[in-house]
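First the structure, which I've put down as structure tokens, then a few questions once you've had a look.
A single protein chain has been removed from this complex, and every other one stays in its place.
Up next is chain A:
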Amino acid sequence: MSSANPSPRQIVVVGNGMVGARFAQETALLDPTGERVRTTVIGAEHHPAYNRVLLPGVLSGDYTTDQIRLPAPDTPHTTVRTGMRATALDTAHRTLTLDDGTLLAYDELVLATGARAVFPPLPGAASPDGTPGEGVSALRDIADCHRLLTLVRPGAPAVVLGGGVLGLEAARGLQRRGARVSVVESSPWIMRRQIDEPAAHILSRLYGDLGVQVHSWRVASRWIPGTGLELDDGRILPADALVVTAGVRADTELAAGAGIDVEHGIKVDDTLATSRPRVHAIGDCAQHPGGGAGLVQPGWEQAAVLARRLTGTEPGARYSGARPVTRLKAQGIELTAFGRVHAQDGQDGVRTLTVSDPAGGRYAKLATRRDMLVGAVLLGFPQAAAALAQLHDTGTPLPADRLALLQDTPPHTGPNIPEPLVCRCNAVTRHDLEQAWLDGARTREAAASATRATTGCGGCVREVDALLSDWGDRASAN
């Protein structure tokens, strides 16, 4: 390293979740020798970084907690300090105070504090100090997961409060562990923000078929430990455990305490800068005009953009908002939704196409504007969902035949070749073979030496044999 280089800048990242850890990894990749930046990551949990998205998979037993660990940057220029909490931020002196009293100086600060589970004002759900009540847990971190696994035993009943994506994934996970699960959702239908009502009805029925009862438009009135959850209609859903998945709130405490502009998240612009110099925010704690909080993909994109900026490898990199795609991870259920799913046909130039098959457990709604897909709900259309999400993602126009799009098997034909070939390898047509037969080629071997048919991949052997025997039969009949 030449002495002309300025000394590397110190980056401190608050938060070792999926986005904070990703930022550290991107930075290490862009600056493997550590000549531009040195990175320190502060993580509140004692665990190394892990993949929060897969926690419902830990509940179901698909993953062990070891298996959801995230790759750690393999470089001495990145330090990860777990089990530490940042308690104060001084943006004037550019220092961060940790809960053990350590003062960390930074050149650039990255807030990746994520979000916390919100507990509804439900009697019994939380103690006065805010900790979960008896038999109650959120599903936000590994500790929650362990807690739930001790609460839920095979055959025992459990209730999931909140029928959003996480709630439905948790419900399926617990049910696969052997629990008898019900879901309570206070909105008129489950996944209210992501899908429309008809889709939610079919989705509820699919859950019902799996043994998970869904109670929509029902408000919980009381959690009775050891008994269950009482609903506003007086019914009691028996349960040993209550999983609260009723939403999250951005963790903005540190930022707000430092006087940084905060609304429902820490406000950032396209450069991911906050209202204070040298302080940046990414992931669930950030509020970008383009949206995207709550899903990991936009957070990862933000991490990549900010890493390029702060390492100086691409100082002009910008994050211009997300095109989030919601994908339910629940075994046996294929649900994808994105964009303007609630659009009405004819409203400001949007056309909709709907296919509903309640008995078959399938539903599709496409919202289009001119050639472009602006929204979709796809339940039970795995192939089309994957293709459409990519069209949406890349801004590729839609093919003309929208119904054909929903067929999981695209037309099973090749490019337009003028005459169908019997033997593709040697470009032999039926006519060529017939001519060879008329010239005396009566066996496959003779036909092969006359036309070369069957000598390539061998895939046409049966067809050639059939043609020869057919012509033979016809000749003998005459």
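Operating definition for what follows: a residue touches a chain if its C-beta (ideal position, glycine included) is under 8 Å from a C-beta of that chain, and two chains touch if they have at least 3 such contacts; residues count from 1.
Just so we're on the same page, contacts and distances are computed from a predicted model.
The listed options are "Multiple sugar transport system substrate-binding protein", "Fe-S cluster assembly protein SufD", "Circularly permuted type 2 ATP-grasp protein" or "Assimilatory nitrate reductase catalytic subunit", and the UniProt record of the chain not shown names that protein "Assimilatory nitrate reductase catalytic subunit".
Check A:Glu108, A:Asp144, A:Glu334 or A:Asp432 against the missing chain and you find that the one touching it is A:Glu334. The omitted chain makes contact with just one of the residues A:Val53, A:Ala317 or A:Ala446: A:Val53.
For chain A, the residues in touch with the chain missing from this view are 25, 29, 51, 53-54, 57, 62-63, 67-72, 296-297, 325, 327, 329, 334, 371, 382-383, 385-387, 389-391, 393-400, 410-416, 424-427, 449, 452, 455-459.
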